[in-house]
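Working notes, beginning with the structure itself.
Heads up, one of the protein chains got dropped from this complex, but the rest are sitting where they should.
As written, the chain order gives the labels A, B and C, with residue 1 at the start of each chain.
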Amino acid sequence: MSPSFGRGAMTNSWQDMQNSECFLIAGSNCAECHPIAMKWVNRARAKGAKVIVVDPRFTRTASQADIFAQIRPGTDIAYLGAMINYYIENKLYDEYYVKNFTNALYKISKDFAFNDGLFSGFDPETKKYDYSSWAYQLDAENKPIKASSLDDPDCVFQKLKTHFSRYTFEVASKITGIPQEKIKLIADTFAAAKPGNIFYALGMTQHTTAVQGIRCYAIIQLLLGNVGKAGGGIQALRGEPNVQGSTDMANLNANLPGYIPYPTNQEKTLHDFAMKNGSVQHKPLVALLKAWFGKNATAENEYGYQWLPKNNPSNMPIQPQFFNKMAEGQFKLLLNWGSNSTVSIPDRKLVARGLSALEMLVVADVFLTETAQFWREPGLNPAEIPTEVIFLPAAFVYEKAGSMTNSSRLIQWKEAAIPPLNGVHPDLDMLDHIFKKVRALYAGSNDPKDEPILKANWDYGDHEADPLKVLQELGGYNDVTGKPIASIGEYLAAPVGTVSTGCWIYTGVTPEGQNLADRRGNADPTGLGLNKDYAFAWPGNIRVLYNRASCDAYGQPVDPRRKLIWWDPAQNLWVGNDGPDVADKTKGPDTPEGKQAFRMNPEGVGRLFAATYKSGTLATPPESIAAVPIRGAGMTVDGPMPEFYEPIESPTPNLLHPNVQNNPLAKIVSTDFGNPDEYPYVLTTYGVVEHFCAGAITRNIPWLNEIAPEPYAEISRNLAHKIGVKEGDEVEVSSARGKLVVRALVTDRIQTLKINGKDQETIGMPWSWGFASLSPGPSTNNVTMNACDPGAGTPEYKCCLVNIRRA
Amino acid sequence: MARKMVFIDTSLCTGCKACSVACKAWNDLPAEKTKRIVSYQTQADFTPTTWTYVQFRENYKNEKMQFNMIKLQCFHCADPACMKACSSDAIYKTETGYTLIDQDKCIGCGYCTKNCPWEVPKTDSKINKTSKCTGCIDRVEAGMKPACVQTCQPGALQFGDYDEMMAVAQARLAELKLSNHKANLYGDQFMGSTTYLYLLEDTPYSYGLHPNPVSPISLTIWKDLVHPLGGIAIGASAVAIAGGVVANFVMGNYAKRAKKIAESHNEGGK
Amino acid sequence: MMEVTRRGFLKLSGLSAAVIASGLGFNLEAKAAQGRVLKLAGTTKIPSICHFCSGGCGLLLHIKDGKLIHLDGNPDNPINEGTLCPKAASLAQVAYSPDRPKNPLYRAPGSDKFVDITWEEAYDRIAKKIKEVRDKTWVSTEEIINATTGAKETVTVNRAEGICMIGSAEVDNEESYLLSKLARLIGTPFHEHQARI
Partner (left out) sequence: MAKVVYRFSKGERFVHWLHGVSFLLLLFTGLGVLTVALQPLSNIFGGIQVSRNIHRVVAVIFTIGIIIGFVGKGEGARQMRRWVRDVLNFGKDDFAHAKNFAIEFFGGHKPFPPQGKFNGGEKLNSMFTILGTICIAISGYIMWFAPSMPQFLVQWAYPIHSACALFMAALLIAHFYLGVLHPDSNQALKGIFTGWVPAKFAYEHYEKWYQEEAEQTLKEV
């Protein structure tokens, strides 16, 4: 979503779902994996909203659907592309919105091309794109040239039209297995009922075409004018309780907290960094460095920029690749906090191989996970595994104070309710102890390499770390006033180097003497579910992102029943029920700033075409230093517009371009691949409502083991008949990478699909089991594919080829 | 406290089983060892420690899947057969319309179980106590919702005063009927009307529910015929022998007897 | 049912009354005379947040004498209004689970078992190992080809090449942040977590 809207987050909130008229739930089984969604979806249904569910299986979510379509896993882009094509051809788009709030009119460089599955700029050698041809035509002031009408052949809209013209209902049906009429019905239903809301979760992201699938959603919602409105938007239903927070905090190799791009070895100096990423990233990095190094971060020493370890772009493994780097001998020590890779990583034999090559593995978790006990897995010989393992038992969520950020960016604070069982430590204390011990070991060192440790600003209490002190570091301090930052506005207005914050998007969460994340005001005067006085949503307590797009040219709400914000000419101010998502609250709807609905994009509009672009330059660059651009666009590494590629393992050739079968940029980690002759069935994997992710917690909860005691393989009646299996019989599911035995669940909820004229079977398996815990079971990730999306790094759990037989 | 109702709108149920867990959490009921039975169902029946569970039925007709998920628990009938069957006066009705088992009085005879059309109450033979859903009477009397209702995220469970909920149920039925002529309410037309009322999207049969639950005729015969008649028979028998003793006495048969026996001592049979 | 005295039924401490502030969804005073003892009587209510999906549903923990008596949904949380999914509804069973390890555990190379160690020893071992691997695998500079100029250059990179870290999406923001901070301060950019998976 980031390359489309400017921010990667879920646009609206859970409560806001009650405002929708139609839901497209595709790539999410929210009734099972995000059950709270159903509370609000059903509120909307009570008011007449329609629900469309697209899924490889008839799920518990589908039981609530008005329209259900069974799709072949990994082919979403095909039918979504057909919807885009249909909307454009039949002028079902919101023309005002498209012209004003998207880059539809922007002219694209003549160098841009798309041929036979590849965009211009592809380097077959490195398997990467050079983005330079995916650019706008720029005027003298570096601004994109806008066409006068949507018919201009150079404009984004026409590029989109041409690109998606290949996606007919017929082609889409052949690829996905969804009947043509049903795709049309879905398209018509979704366009007719506005605001329409799209949900996706891992069903959409766990593909090698993850980002481009989401881009399809973004394009559909921008065409229909559904973004920035109550009841509209795209809801990325995120997987874990604090995955929004943990990504905000940059537990990822490509970022620093607040989505600051991680400095690479190409950016030798802070200025290099600013040149590459724009002043918009320069300021938060400086604020971050000031938070990390305190008084030791000064303008003279580039605020400690040199102390940051720099990424080497040619060696930036993502988590699924970590284990290969261990096996290859690069990593010798893994500090692993609250995740269970031994169960959760696809093609999981790679994990044990990696962990076995470590010198030390440290695992912190509430229960003893499979990862901590990887050396105990049946089939491995502990005597041959030299890894030292230290397990730190951790406090559970209600045994410690702290905040978590939910999917809709809501930062909620909680106090410890009971003391940790057996006196175990919260992770915060563990980190605090470990850092202090490391610092003590380096005490007195003069080696420059030890400076970041010795110069660090790390003081969260003497014995037990105080989480509120940490949150205040995130909320930020103003050096000029010496006080906590009161609001994100104060942060934005402050000159570079005068504020410090551990995560700039959280600024303002802890004004002096307050903790806004701990607010409990649950009033909802508008009935729109905004609950503005409850906790704190980043950025700046905005509940519906891009809400400027809910207003017309005069700054007045286009939907009188769902008023979010408006321009108040009397006060000369953007005001409203929600926090206005505008660049400057005092700039009216007719000013350039006041027109921007997508202010985090350099163009200020939603990007139908993800062009490479950097906006503006600082007016007076300091002498001898190159001028710093303000803001760069978020890019999709595998193309400015979505294109359908088959999954890495697929039962059929790519109908659109047989020569480019898969995403040419996919990060393939697995080494064993199967062909459709040997492995004729498509496996899709998923979670269930009764267990959570790798089951490290839930498989140790007896009540949950009671309602979901074992994994299974869901198969159609046809397939069951074909392999001679009855409900409850044991079956062996195998891929080129491994196998496992589970009991079969024979169901009509999966049907045989017609794919390009041929029958195709889908097998569904939940993956939450491992060899340990109160309720052990075989791990589905024995067979899955470890191949990742080039942008998001999400592995293709959702489709691979398998065989199945009676066990 | 007025009569209450829990309205179960199966059209909104997503089969998440939170009701079952919330029930166990509130009532401190332990988990049981289970196996998946069919579809996503793992709990086969009520047990002394499983008072509510979700039943899954998959009906595929005309290329349409009907995924029937239904939460089952005691219906809390207004005219409960279990109460009539109870040997120990342990089962009673509350103002709220609940049918409860007084655990102090219960002896675990299990007579309630088989006389309940749905066989809801279950006896723990180790402690000789029979238990079932209490409707969370302790919560309800404190003004709270039952645990299952409070937890239900899709809003399939609603709780309130009987009349109010009945209106909600009727309105929802009317709404559903517009698109589904099979929609029906289950619970208001039998057993004196139940406190837990269902809105079904198909026949009770397709949810595995008793199509026409009644208080068994055998129960009426047992309690209203056999017991009084048996009592009368015993009484009559007792009266008769008293009469017999008196009559024999009056007729002097006891006196004659001694003589007769004395005579007979020396006689043979003939 | 529970035939217990009515005295003290549903009395709330001043503290808990303050914590629950507004409409918990039930009236605690009115129904004190019904004769059944609510197990929540006399508990302190502390709100928390669910540990599972990203809904951020509010939990309410009912505490008496420092012990968790009951856990259910927080009716005051506008996201879930007291409702919970089965996973959240089951969370009370984690509080006193006999299966939670009591001490840090250590597994020696080649061993087939864990042994208990003290927290102090665990932290010592980890810190020493961090220092050892950091010192051993330190890369202070590396040679690159400047993407803009095409020239070969030596740049400072300050990386502990041998340490990697997998953070968590199931810990608090404060912990996530310190994970990030710790990783980068000790010199490893190799810091990932399950957001991708």
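Some notes on this structure:
We take it that a contact is a pair of C-beta atoms (placed from the backbone, for glycine too) under 8 Å apart; a residue touches a chain by one contact, two chains touch by 3 or more.
As the structure is a computational prediction, the values presented were derived from the model and not from experiment.
The hidden chain, counted over the whole complex, makes contact with B. The chain not shown here is touched by just one of B:Met5, B:Ala85 or B:Cys133, and that residue is B:Ala85.
Listed here are the chain B residues that touch the chain not shown: 85, 87-89, 107-111, 113-115, 119, 123, 128, 216, 218-219, 221-222, 225-227, 229-231, 233-234, 236-238, 240-241, 243-245, 247-248, 250-251, 253-254, 256-257, 261, 263-270.
Here is the rule we use: only the chains that are shown with their structure count from here on.
Between chain A and chain B the centroid-to-centroid distance comes to 50 Å (mean Cα coordinates, whole Å). If you average the Cα atoms of chain A and of chain C, the two centres end up 21 Å apart. Separation between the centroids of chain B and chain C, computed from CA atoms only, is 44 Å. In chain B, the residues that reach two or more other chains under the touch definition are 16-18, 20-21, 25, 153.
Counting only residues that touch two or more partner chains, chain C has 71, 80, 83, 85-86, 89-90, 93. Of all residues in chain B, only 1, 16-18, 20-22, 25-26, 100, 102-104, 134, 137-139, 141-145, 147, 150-153 touch chain C in the complex they form.
Contact residues on chain A toward chain B in their complex (touch as defined above): 31-32, 35-36, 38-39, 41-43, 58, 60-64, 68, 688-690, 702-710, 712, 727-728, 743, 745, 747-749.
The touching residues of chain C, when paired with chain A in their complex, are 21-22, 46-59, 61, 63, 66-68, 71, 76-81, 83, 85-87, 89-91, 93-97, 99-112, 114, 117, 119, 122-131, 133, 136-138, 140, 142, 144, 146-147, 153, 155-197.
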